[in-house]
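Input: a single structure, listed below in structure tokens.
All protein chains but one are shown at their positions in the complex.
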């Protein structure tokens, strides 16, 4: 389902090498001021251009198709489109018979019986995250002064990130990374009992981002090795402040008012210059494949604003549900 | 929202020390044979009784309230209830002013302004997982011959699980654990583009289980340190079999026909016999708390059938959506 | 889908001659006082016993399975069950081969390939409306001082309702009826643009009630014959009061603050004592059928509280969405 959320609902569409990608946000409070400038920062952080990112760059200028009136959200669905300009569909001609290892090429062809747009991954492309980032910009404005910040912790297992990128570039390879996301000023009480735990909703949206393979909240996987006496966070104030934050700001699926903290593991880019074996569906043989097209050495570098967006979107939805945000926007 | 799923939809209700817990399954195909015997195995695996689990045991006999006719599902909503018999609400009298560290006590009281049923965690209790397990039994029958199996990998960071339990028991403490879940015979093509990625849906439901703080698919967090040439799984057959399975059976959010593999981190039980400090909301002081009630030393031990249930429920829903399961049940 | 609503969500289960029928309400604000007494009035209005209603009567005592704690809603899912006591499944033995004309017997058997519970219509029975009525009682308390009142306007096309019933009883036949529902004190601004128009949601839930075949808002079908100059309701106050109410309190799908008014057409009871022809699926012949069992002469008589319930449920959901009702219940 290309739709997520209960009140603040997002709907994403588009393909990597089609005319555009976009998002429709339904249920955004009316009266929120929005302009292209609001989007510039996060779109720029997500954009390529630095070492370790693809040679394909897109201007990423948001076009407001609906839902914005005289510079403010109108209460009607807000549709934002980003034109794809720098496309090279011819780079993908030979991939119909040679699915790229690690990519969605094979599963997309199986699921849609070959009718999928295979060019650059089509709808499965990381290009779609520009639309998610845009929705995140809107969500971040709504939830202020609650703030969401994600950053790269490691690339290729190293904290010296430049060196890790350098090494991967020089070997025509790619490399994965680790991202940490922190939300501050999160009100206590967000998340719904059982199925709509805060962790459930955040992980749902985070795993929609192509290439993320793990998520952990608070102490996360380390908790599996800990004792209760060490892991339990002692409450030390009437507001619920805890002395430690092993829970990552969430107990029983509900935010507890402390910082919300989680980390995600991003796999290495699947498209690499190095030759790889893959199945040739025409000849029933194993062939060497060198992936053409323009790709990131480490696409994790581009994901912090996307992870922030996913988090802010969930928080906006939960804060509307919990009536911590009004249906008519009020400056915080 | 206490409702999950698109076609095979589950709805959970009940409290730890209320009259019963239960589940309503909507959209289950008609004609599936079901009897209490089908539930005995998984309910017994989830039940306490072994070393490291609580002294509270429940018979867990499923009562079929609706949706079952002459031993088969009728196509109408299937409601199954489990009576709570072994309750001791008096164990929880002093917890209204002393929220247990690590528990949902504080957030529940904040979210519901003190109207929540605080006895044993109320609706936030692990007791609810009996209902999830029951829904999983139905899902497992539906998806056969696809099979889902979870097992404990480690407790307290050790593979010698008995020793880890022993140590925690002897120190009046609790301990966390690591669980691995594998689904075999999963058809390729399950999962929907973008928001309903297979990882999104599985993690959504898995994080609804109290106490789970991390999930990783395939190589998971290790992928963040890997290169693409090592991480990419080479396709070696026309059916899509891969030589390795770093992807955990999912590419681009869609199952690829290989085994689906993920691991979850379970935190240590929050309720421990050892004295802990907690906030006293009556006196505005930090008090010592010794948690009464009966609790697991390591509730991770009881979760494998629950994690299987979450996985099977998602697979049943996706297989119905993809029309790999008929709306009228057919023996596989 | 046996689930309706976005925030105040209801889920219904049960069969006419199974052990019980029930409802789970998810998303009900915490702190709402509820007792069996609250339900007595509407359940009694819905119950049979008067002339024109069935000889089957049920005590209809609500059992609170979950979500109620110390007499108030706890914020967790609220499950209420009504035991079926006065059942006679043997009355329905011959209906497996003889589907009753006008009933769901044939379609249920086709849809569920014969696995449906055919006794008294099973899940398709009007018996399920007791659960809807119960959910309506909760909704009515929430939306107060907004009030919803439905009444019979006509039976068999006559305003002398007793005479119409008399005539149908004396001829072993049944008869339909017309119901009008009015909600007063409805705040302006309920309903969402386009798909969740107030009329869309109310009609969705109203048509879930077995036997309703038409609905019209305000001037309704008469509007098709009117001119704009006559139909347009002139606004005469800053609060939006209109001089007439041809719109039935809804413009563009959004409530306008005037009374919400609609009428529904209820078909005659399908089960009649008079002999009717029906298809015999065993012998491939047209047989005479005299329907056994106990039935209403005019089940429209029992529907006013059910129609009120449907309306109140929609209003509760929309008022929560529009933040006109708090998530923690406050006395109005």
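Letters are used for the chains, namely A, B and C, taken in the order the chains are written, and counting of residues starts over at 1 for each.
The working rule: contacts are C-beta pairs under 8 Å (C-beta built on N, C-alpha and C of every residue); 3 or more make two chains touch, one makes a residue touch a chain.
Since we're looking at a predicted model, the values are computed, not measured.
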>> From the list C:24, C:133 or C:219, pick the residue that touches the absent chain.
In response: C:219
> Pick from C:175, C:260 or C:320: which residue touches the chain that isn't shown?
Replying inline: C:175
>> Considering the complete complex, identify which of A:18, A:268 or A:305 is in touch with the unshown chain.
In response: A:18
>> Of the residues C:33, C:71, C:157 or C:332, I need the one that contacts the missing chain.
In response: C:157
>> Under the stated touch rule, tell me which residues of subunit A contact the chain that is not displayed.
In response: 1-3, 9, 11-15, 18-22, 24, 26-27, 30-31, 65-67, 69, 72-79, 81, 108, 111-113, 115-117, 122-123, 328
> Taking the full complex into account, what residues of subunit B touch the chain not shown?
Replying inline: 6-7, 27, 75-77, 192-193, 321-323, 326-327
> When the complex is taken as a whole, what residues of subunit C touch the one chain not shown?
Replying inline: 1-4, 6, 12, 99, 101-104, 106-108, 110-111, 121, 123-124, 128, 154, 156-157, 168, 171, 173-178, 188-189, 192-197, 199-201, 203-205, 207-208, 210, 212-238, 240, 242, 246-248, 251-257, 265-272, 274, 276-279, 281, 284, 286, 300, 322
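As a convention for this text, only the chains that are shown with their structure count from here on.
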>> Can you work out the rotation angle that lays subunit A over subunit C using Cα coordinates, in steps of 5 degrees?
In response: 180
> Nearest chain to the global Cα centroid?
Replying inline: B
> Where the CA atoms of subunit A average out and where those of subunit C average out, how many Å apart are those spots?
Replying inline: 44
> Considering subunit A alone, which of its residues make contact with at least two other chains?
Replying inline: 6, 192-193, 322
